[in-house]
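Data block below; observations after.
Here the complex is missing a single protein chain, while all its other protein chains stay put.
Naming follows writing order (A, B and C), and every chain is counted from residue 1.
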Amino acid sequence: MAKKVVVEATINGEQTEFLCEPRQSLLEALRDILELTGSKEGCLTGDCGACTVIVDGRPLCSCLMLGVEAQGKTIETVEGLAQPDSLHVLQQKFLEHASLQCGICTPGFLMSAKALLDHNPKPTEGEIRYALAGNLCRCTGYDKIVRAVADAAQTRASGTGRGGRLGSGPSASEQTERFLQGQEVK
Amino acid sequence: MAASAKAQGYRVIGTRPVRHDGVDKVTGRAKYGADYSFPGLLYGKVLRSPYAHANIKSIKVDKAAALPGVKAVITADDLPALADKMEQAGEQALNLAQLSANILARGKVLYDGHAVAALAATSPHIAEEALRLIEVDYEVLPPVMSVEVAMKPGAPILLPGLRNKDEGPDKQTNVATHLQFKRGDLNEGFKSADYVVEREFKTAMVHQGYIEPHNAVGIYNPDGHATIYCSTQGSFVVRSLSAAVLGMPEGNIKVVPAEIGGGFGGKTTIYLEPLSVMLSKKTGHPVKMTMTRAEVLRATGPTSGSTIRCKMGCTKDGRLVAAQIWMAYEAGAFPGSPVGAGAMTIVAPYNIPHLLVDAYDVVVNRPKTAAYRAPGASNAAMASETVIDELADRCGLDPCDFRIMNGAKEGTPQTAGPPYRRIGFIETLEAIKSSPHYKSKLEGRNRGRGVASGFWFNVGLQSSAIVNIHTDGTASLVIGSVDIGGTRAAQAMIAAEVLGLDVNNVRPLVTDTDSIGHTDVTGGSRTAFATGWAVYEAAQDAVRQLKERAARLWEKKPEEVGFDNGQFVVQGDGVKPMTVKELAGRLARTGGPISGRATVNARGVGPAFATTVVDVEVDPDTCKVEILRATVAQDVGKAIHPGYVEGQMQGGTAQGIGWALNEEYFYDDKGILRNSGLLDYRMPTCLDLPLIETCIVEVPTPGHPLGIRGVGEVSIVPPPAAVANAIAHAVGVRMTELPMSPPRLLKALLGKRGSAETQAAAAGR
Amino acid sequence: MHAINYESPKSVDEAVKLLAAHGEQARPLCGGTDLIIQLRAGVRRPEYVVDVKNIREMRRIEFSMQHGLQLGAAVPCIEVYENGDMHKYYPGLTEAAHLIGSLQIQSRASVGGNLCNGSPAADTTPALIALGAKCRVVGPGGERIVPVEDFCIAPGRTVLQPGELLVEFQIPSPARNSSDAYLRFIPRNEMDIAVVGVGASVTLDLNDDRISEARVALAAVGPTPIFAREASQALAGKRINDEAIERAAQLAIAATSPIDDMRGTAEFRRHVTGVLTRRTLAKAIERARSAQTTR
Partner (left out) sequence: MATVVIPAQLRKLTGGKDRVSASGRNIGRLIEDLERQFPGFKEQLLQDGDLKPSIAVSIDGEMGTGGILEPVGEDSEVFFLPALGGG
């Protein structure tokens, strides 16, 4: 068996060192080694998004990244979202809008939504749906999730009324065109 | 729409508090089955059949057992042989020998992915590698993949012992059951019809698609007791079924229900649970088993694909007079498709004087089906609700009006005979008619609107609840119903309503099988109804006891004490009312702690109806269907937490749309599942759905203290037919196959254009 | 998953040495969105995975009108479509990169990896072929240049020999009045693998409204990505009109050899090849017309 490797990474703001086998995914490293079980395993093929974490500012599926690849990276997981005395606005809005039923997909959605709002504080409904399309939810039909993210953006945009417009913006199929026209806030 | 809570005199019910388990679930702290870990934990994996149908000639495990890190390997020989007959296990009836043979194949594999052996090792990777070292010698048999093939004379037989009443005790068969429902005189009926529509439908096998794969941690103690941690819809089912499969006394197993990542009916049976216990017994270690997504799709219970022939007739003025239905459902490898439910739901919303339904449960080389949200009803409604739409078109009637004219009301006989009590079907149609969506104009080419309705029985069954009054005047609520989508919140709201407490002063706890009385599955749309009833009664029991304490303090008779709006009161001599909080502080001196208790075996279940309207746009070149708008109206009896009620309505609608458009089990000619992943098993993403509008209709269930109706299932019934009807109105083709995927729709459209051209040519000649 | 060794070279030389040393037992890792799934499924069982995305040379996007585009094989899709020059000069390739999987996948998956995986359904490959892109391949024996259309030889198999590494793509700078486009068909609006994909580039002679040059390439309708030569040649010198486009669509269909599978029927794939060829050419022509101002 291949020998284990020491990996150093910044996880939720903490300098972290862990020992893992090269064949272990980042998801396994987080869940089985670091006991951060908030990131969930849904498919191991990058199709459900339940294991979504943010690495160096980008959302990705931790099941499709090796733990050893995390060397020197900055990683955010759902466990790092809340402050000791307060929830992240996205967490708060997911609760207020009843956006979770079983809750297994919620950590992944929260991380994808955070990555979106970090890059684009005032997304349209179309932009929200595009950003969340890599996360599957089987309980909600997405309605209340989209509403929560829009509301979170609006709350953050402190009532400018600009953020999180429902029923506004391009349809799903127009997203790519928008990128080319450079309209997408990145 | 739902009347406001206050208007109905409720303080808590009808409001939208934050769920009690919410913070744990948005911070990643909530523990799902796969999140449990224990010292010395081993990881179990299952070897699965690469063939759809084969005899197992031998299994050699020595090489696998010899791999460093492997601690135990088991096969069916390690499980007791069980009686091959229907038995009551927990609340469900099933054949335990077949249940066991589905968990580990005995002598024969019956589908691609059928479990053949299991092992435990020190790491999941070692376990996976070890599976490659197990040598199985198969004698491959021809696969039987469709009901048509399975029902043909001389078809290969899956289960040598299977018999049915029609064919008699000497005839081997793949048909497990034939059910028939009959009313009136068909010939009479169809004679009096002005329009008759008859079509044959095929619907594909589909999966519940919960995001959390099945999991279990088994811990066997040397004293013969075992604990199972797992994500399940019913901890008591896991206990009774696992005990049966393992040959252990039920009382020797404790099941601790973890948080559950979706079920939709698929987690009402067992797969890994007994294996984790048996591997723990062999190794002396806790053993964790989790399925991969491919295992979930290949080897857990999807719902039946089906073939349905539906013939219906109505008069010119739109009265349904007769219906004849033939339906055959894929049971999978062992009997038990939901065809009975399909037969009893297919025309349930309508009053049809002359009726004949024949229904067949057929085994095929596919995974054993399990419950899926209103099991059997969506396939059935795809047939009946599209035929009804066609009849309404023939009559030139609005599809809602046609359904209202023929719709079931109180007293209308159900398919199996018993009359309906008070139901809200017509009300759902009225709600859709007056919805902004239905009133809006749909413009543009290749766009169409479709309406369909659905029925589901809902079930009652058994629940237990305990309400503990604490000295600070708060309460804790103990239930056995796992929380799959707001259960804790809804149950706490009911207790808070009765006790006159703030909902945040009631702490709901979902507990294990040793800490609460028997409680059936969170499924069958029964939890708010039946567990809610138990919680209501348990809270009332606590109030009764509190009244006794107040009476003692006031030196009155308990019956003189009243309880109103959170305050205990007594008539006369200026006695100051007491709140629960005040009284709670004095429990010690008045007789000690108070626990209210109640159990129910709920009667008087009220069935659920839903009506859905969908707008679609079809790309006439690629035949891709976009869902432009969707609205669902559902009779929920009484919405406890409207947010989670809407969530159930929206979620079922989304699953129904997936079923309608793209979801299907795709097997090759050898019976191998070719889309056993979420890339090619295509569930809707949030780019595939619009916001889903809801109309909550509240027609209380007679007899229930709160009038609750189950809300969990019926919303999945109308969408496939509603989408089919919308497509028909958009591009003029009546689809009779699910899913209505682009290749199928293209075939239908080319067929139509083809015939149009030939007609044009003929006309030109 | 079987046990593997992980190497993370910092230079092409180092990477090629490692790959050469382990031959068939080594596999380059870039975004991992295909490889890690294949390792788990046991369909590839290399002893060594060589992570090439930390090699600076393979992460660059360098464009000049004079030399065209050098696109590092390890550049993730998200960096492709966030790049201004890519938007402006190679919109077809850019939209292909933007279509692959989800944002989570685009954060990892690279254009080079998309090609080296050898899938006939890769979205970026037809876009590259349409642009006349060439692969710079470095191996123990030195380096060679391979046109993208010649790179894949069978499902999951490419011209790369053990020890060889795809380092970068060399893409000509866009001619005057030219542009490109890529469209694919999937049944959902996200996540799916292309059932059919069509990439096209056109150069227009706006003086007498003709197509002076065109390249059409197809995905998911044969064992490898397909350069539709006849369709491309048939467009050269033709007046811009429906007739010319329809002719190209028919020739594109003729170039396919699709199969029935869970993603679609052969009949459907042939039909949609025609539909998308028409739509993609129309889109590329429209872009080329408006592109004149920017060149």
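Throughout what follows, a residue touches a chain if its C-beta (ideal position, glycine included) is under 8 Å from a C-beta of that chain, and two chains touch if they have at least 3 such contacts.
This structure is a prediction, so every number in the text was calculated from the model and none was measured.
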Touch partners, limited to displayed chains, of the chain removed from view: B
Touch with the omitted chain, as defined above, among B:L179, B:L509 or B:I672: B:L179
Using the touch definition up top, pick the residue from B:A341, B:A392 or B:A542 that touches the left-out chain. B:A341
By the document's definition of touch, the residue of B:G261, B:G524 or B:P684 touching the omitted chain is B:G524
Considering the complete complex, of B:D24, B:E87 or B:E430, the missing chain is touched by B:E87
Among B:R421, B:R544 or B:R734, which one is in touch with the chain left out? B:R421
Touch residues of chain B, complete complex, unshown partner: 86-88, 91-94, 165, 178-182, 208, 263-266, 268, 338, 340-341, 344, 371-375, 416-421, 456-460, 521, 523-526, 601-605, 710, 712-713
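One rule holds in what follows: only the chains that are shown with their structure count from here on.
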Based on which chains touch which, is the overall arrangement a line, ring, star, complete graph, or other? complete
If every chain is reduced to the average of its C-alpha atoms, which one ends up farthest from chain C? B
Comparing A-B against A-C, which pair counts more contacting C-beta pairs? A-B
Multi-chain contact residues (two or more partners), chain B: 125, 679, 684-685, 687-688
Chain C residues counted as touching two or more neighbouring chains: 1-3, 189-191
Complex contact set, residues of chain C against chain A: 1-6, 8, 29, 31-33, 36-37, 39-40, 49, 51, 78, 81-82, 84, 87, 91, 94-95, 98-99, 101-105, 107-108, 189-191
Please output the residues of chain A touching chain C within their complex, sorted ascending. 1-2, 5, 21-23, 25, 44-47, 49, 52, 55, 58-61, 63-66, 68-69, 71, 112, 115, 130-131, 133-135, 172-173, 176, 179-180, 182, 186
Chain B - residues contacting chain C, complex: 125, 128-129, 132, 621-622, 624, 661-662, 666, 674-675, 679-680, 682, 684-685, 687-688, 741-743, 746-747, 750
